[in-house]
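All protein chains of the complex are present and in place, except for one that has been dropped.
Labels A, B and C are assigned to the chains in the order they are written; within every chain, residues are numbered from 1.
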Amino acid sequence: MAEMAAQGAHPEGFAHQFEDMEQQREAGSLGMWVFLVTEIMFFGGLFATYIIYRSLYLPSFEIGSRLLNVKFGAANTAVLIGSSLTMALAIHAAQAGKKKSEQVMYLVLTMILGAAFLFLKFNFEWRADYAEHLIPGFGFIIRSEWGAAGPHVPLFFCFYFFMTGLHALHMIIGFGILSVLTVMAWRGRFNSEYYAPLEISGLYWHFVDIVWIFLFPLLYLIGGRYVMGGQ
Amino acid sequence: MSAHIVPVKTYAAIFIALLVLTALTTAVAFVDLGPLNTVVALTIAVIKMLLVILFFMHVKYSSGLTRIVIVAGFFFLAILVSLTLADEFTRGWTPNPGAWSTIVRLLHGLP
Amino acid sequence: MSTTVIAEPPGHEVPAGSRVNYLNANYGVKSWLFTTDHKRIALLYLGSITLMFFVGGFFAVMMRLHLIEPQGALVAPETYNKLFTMHGVIMVFFFLVPSIPATLGNFLVPMMIGARDLAFPRLNLLSWYIYIIGAAFTLYAVISGGVDTGWTFYTPYSSTFSHTSVIPTALGVFITGFSSILTGLNFVVTIHKMRAPGLTWFRLPLFIWAMYATSIIFILGTPVIAITLFLLFLERVMHIGIFDPAIGGDPILFQHLFWFYSHPAVYIMILPGMGVMSELITCFSRKRIFGYSFVAFSSLAIAIISFLVWGHHMFVTGQSIYAGLIFSVLSFLVAIPSAVKVFNWTATLYKGSISYDAPMLYALGFIGLFTMGGLTGLFLASLATDVHLNGTYFIVAHFHYIMVGGAVMAYLGGIHFWWPKITGRLYPDGWARFAALVIFVGFNLTFFPQFMLGYLGMPRRYAVYPSEFQVLNVMSSAGASILGIGYLIPLIYLLWSIRYGPVAGPNPWRAKGLEWQTPSPPPTENFEEIPIVTEDAYDYAGVTGAGRG
Partner (left out) sequence: MTGLIQSSLHTLAAAAMLIPLKPRAASSIAQGVDNLYFALTVITLFFTILIFSTIFFFMIKYRRRSPDEIPADTGEHLGLELTWTIVPTLITVFIFIWGSSLYFENSRPPEAATEIFVVGKQWMWHIQHPEGVREINELHVPVNTPISITMTSDDVIHDFYIPAFRVKKDAVPGRYTSLWFQATKIGTYHIFCGQYCGADHAEMIGWVYVMSGTDYAEWLSGGARNESMAQTGERLFNQLGCVTCHVADGTGRGPSLVGLYGKPEKLRDGSTRVVDETLIRQAIVNSNSIPLPNYPPIMPSFQGQVNEEQVLQLIAYVKSLGAEERKTNGK
C-alpha cells in the first residue's frame, strides 16, 4: 500500500512495468480494493468471534457495553465522518485542478480530525477506563453489582480494547500515509492529470471509517442502553 | 484521467446524511424496542457504509470489476459467519431422522 | 501463440553468458537483495523454500525411523511430538503454500501474459522479506526447543497446556501469511490489468487461471488465519478466555476459524500444481488442451467451493449434526471439478504425440497419485466412514497423496520443465527420469500402507503404537528412505547443470507460450518488445522437431 501511494516517487510518477499512466492508475486502484478485501476478512473474523461470544454471554456483554461512554463514541463517529469528508474534498481539489494550498488544507484538516479521534479515544475513554479498572490485564476489578454476570465482563473489554486498538492502529498507519501525501501535495505533485496516490490512500481512509461505523453500534449501542434512562 | 468528478454539493449532502444517521442510531439506542434495537442499529450501520462506499469511495461511478471485488469480499465474510453460526446454534440439536430413516431402510433393506 | 518478435530463431544457440540477461545484468549480493525483478525474486524464493523443504523433510525421515519399533526406536514421545509438529508447520506454511506460486508463479506470470514485471515489484520483494522474517521466527522456535502442538495449533492445548515455543511459531506463521497476501494481490492485479494486447481471458495459459484461483484463496483466506493466530497469541499471553473453556471460551470456535483458512489452503497447494499439469501435458503430447474452458472454470469453482467445506475436518468434534450434513454435501461437490480436470488431461493425451521427457513423467505420476488422493477424499467427506477414519493414518495418507503425490510432483515437474528457461541450461535427462521413478516408487511404498493402517484404526501422531501395526509401519519407513534419496537426486544434478549443463536455447521443448519466445535466461525486461497475441493457448498444430533443442 505504501508502494501504491509512493508510486509517484519517479519524477513523472510512472513505473517502468506499465504501458501508460491509465494502466498504472487502474492497477493501483484495483490493488487497493483487493487489499481492502483482505481487511474485510481480517476484521470480519474478529467480528464473527465477537458476535458468537456476545450471544453466549449476553448479560455480561450488555453490562460491558453500558459501561462505555456513548457520548464519546457518537462524537468520535461524527469526527471520523468529518475526516472522510475532508479526505474526499482533498481528492476533489486535485481532480478539479484546484491550487495545491487547497489540497494541503484538506489533507491537514483530515489529519487534525484523525488526531482528534485518537485524542478522544485514548485521553478520555481509555484513561477513564483505566481509572475505573476496566482494562483486562491492568488491574481489572470485577464489581459485585454485576452479580453472576461479572466473570465474563472482562471478555467484553478484551474484545473492546482489541477491536478499537486494531482500528486505532489502522488510523495511525493512515496518519503516516497522509503525512507523505501532504508533503507530496505541498510540492505540487498532484494535478487533475495525476492524483492516483491521493485517490488510493483515500480508499484506505474511508475503509477505516467504515470499520468504525460498525464498531460504534456493536460495542456502544446494542447493549440494552435504554435501561439506563437518559444516561 | 477519465474519472468522474463528484460535485462538492454531493459530498456535503452525504456528510449531512451520515451525521443525521449517527444521531438517529444513538437516539434509538435509548428506546426499548426489544430485539429490534440490534436490527435497527445494524441496518443504519449498513446504510452508512453504503453511502461511504458509493459516494466517498466513488464506487457508484467505478467499473464493474471494483464492484465484483467488494461484493466478493462481503460474500465470503457472510460464508464465514453464517456457516460458523450454523454450527454454534444447532450444536445441541439431537438428530431426528424422519425422512432419513426411510432412505436408510430402502438402502439397507431394513423393515 | 505467435508474437511480433521472436528473439532468436530456434536452433541458433548463444552461450548463456555472452548475452545480457536477468542473471548477469548486474552482480553482487546487493543486486539480489534489493532487486525488484520478479525473476530474481522467484530465485530468492526458490532457494529459501528448498532449504525449508529439506529441513521439514529431515524431520519426516526422523519420524519414520522412530516408528520402525512399536515402542519407538529413536526419541522420547515429547521429541516425537515436536518432530511431527515442526514437520507440519514447515512443510505447510513455509514450503507447500509458497512453493509453486512464489517460485514458478513469480517467474512465469509476467512472462506468460507478456508483461515486463508484476504490477507492484517492490511489494513483491517485500513479500519475500516478510517470508524470511516469518521463517526466522519459526526456525528460532525450532532451535529454542521446538513446539509440540501439531501444525493445527488446537486450543486449549496450544493456548494453555503446551510448555513449548508456541508464541514464536504462531508469530512466524502469522507474519508469513502477509507474504502470501501480497503475492496474491500482486497476481490478481497483474493478471487483470497487464495482459499483452490480444491476450484475452480465454487465450490465457491454464497456469495463469490456476494462479488467479490460488490468489483468490490467498486474499480471502489468509487474513482469517492471521486474526485467528493473533487471538491465539493474545489468549496464550493474557489468558483472556477467548478459546479457553475454563474461562468460558469455545475451543471449537478456534477450529472453525483455523479451517476456514486451512482447508482452502489445501487448494492453494494443489491448484498451482494443476496449472503446471496443463502446461506439461499439452507440451509433451503436442496437443491443444481438451476442454479448455472446463479446465479453466474448474479452477475457479475449486477456489470458491473450497471456502464452503471446512467443517469436514470437524465431524467428530461434537459439531452440529446438521452443520455436518451441509459440510458433507459441499465437500462431495468440490470433488467434481477435480475429477473434470483429471478426465480432461487424460483426454488430451488421446491421439497425441507423446514423448517421455522427465517433466512428462512427473506429470503422469501426478495424475495417478492425485486421482488416488482425490478419490480417498470421498471416504472422508462421507460422514459415516469419516467417523471411523478421522484422526487416523488414513487422513495422513490421503493428504500426502494430494500434497506430496500431487503438489510436490507437480512442483518438481514444473521445475524440470522451466529449468532451461530459468537457468539457460539443460540437466541430464536420464538422471531426471530415474529420479522421477524413484520418487514414484518411494512415495507409494511410504504412503499406501498408511491407508491400511488408518482403516485398521491406528491414530495419527502416535509416538508408540500397538505391535500389530508394526509390519505396515516398517514398510512405510522403508519407503520414506527411498523417497528421501529420490528428493536428493534432483538437488544434485540440477545444481550440477547450472555450471556444467549444455546450453538450452530459448525453447528446448518446442513449447508454446510467451515465456518460450524470449531468450533463456530471459532479459531483465522479459521482452524486447511487448508481444501481440493472435492465437489461442496451446496451439500445437504444426509444431515439429526434436525435443531438448
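As a working rule, contacts are C-beta pairs under 8 Å (C-beta built on N, C-alpha and C of every residue); 3 or more make two chains touch, one makes a residue touch a chain.
Treat the numbers as computed from the prediction; the structure is a model and nothing was measured.
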{"item": "Which of A:Gln24, A:Ser60, A:Thr182 or A:Ser201 contacts the chain that the document leaves out", "value": "A:Ser60"}
{"item": "Residue, one of C:Leu300, C:Leu375, C:Ile482 or C:Ile532, that touches the chain absent here", "value": "C:Leu375"}
{"item": "Residue, one of C:Ser285, C:Thr423 or C:Ser477, that touches the chain absent here", "value": "C:Ser285"}
{"item": "Residue, one of C:Leu33, C:Ala73, C:Ala136 or C:Val471, that touches the chain absent here", "value": "C:Val471"}
{"item": "Residues belonging to chain C that touch the chain removed from view", "value": "77-78, 81, 148, 150, 154, 156-157, 160-162, 245-246, 248-252, 285-288, 290-292, 294, 316-318, 321, 324-325, 328-329, 332-333, 335-336, 339-340, 342-344, 346-347, 349-356, 364, 367-368, 371-372, 375-376, 378-379, 381-388, 390-392, 452, 455-457, 459-466, 468, 471-472, 540-547"}
{"item": "Absent chain, residues of chain A that touch it", "value": "56-60, 147-152"}
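Just so we're on the same page, only the chains that are shown with their structure count from here on.
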{"item": "Between the pairs B-C and A-C, the one where more C-beta pairs touch", "value": "A-C"}
{"item": "Between chain B and chain A, distance of the C-alpha-averaged centres to the nearest whole Å", "value": "20"}
{"item": "Gap in Å, rounded to a whole number, between the CA centres of chain C and chain A", "value": "36"}
{"item": "Chain A residues counted as touching two or more neighbouring chains", "value": "30, 34, 37, 41, 44-45, 48, 52"}
{"item": "Residues of chain C touching at least two other chains", "value": "192, 220, 224, 250, 253, 257, 260"}
{"item": "Chain A residues within the chain B interface of the complex", "value": "21-22, 25, 29-30, 33-34, 36-37, 40-41, 44-45, 47-48, 51-52, 55, 70, 73-74, 77-78, 81-82, 84-85, 87-89, 92, 95-96, 192-195, 199, 202-203, 206-207, 209-210, 213-214, 216-217, 220-222, 224-230"}
{"item": "For the chain C and chain A complex, residues of the former touching the latter", "value": "110, 115-123, 126, 181, 184-186, 188-190, 192-194, 219-224, 226-228, 231, 234, 238, 240-242, 247-248, 250, 253, 257, 260, 530"}
{"item": "Contact set on chain A toward chain C in their complex", "value": "3-4, 15-19, 23, 26-27, 30-31, 34-35, 37-39, 41-46, 48-49, 52-53, 56-57, 136-137, 151-152, 154-155, 158, 162"}
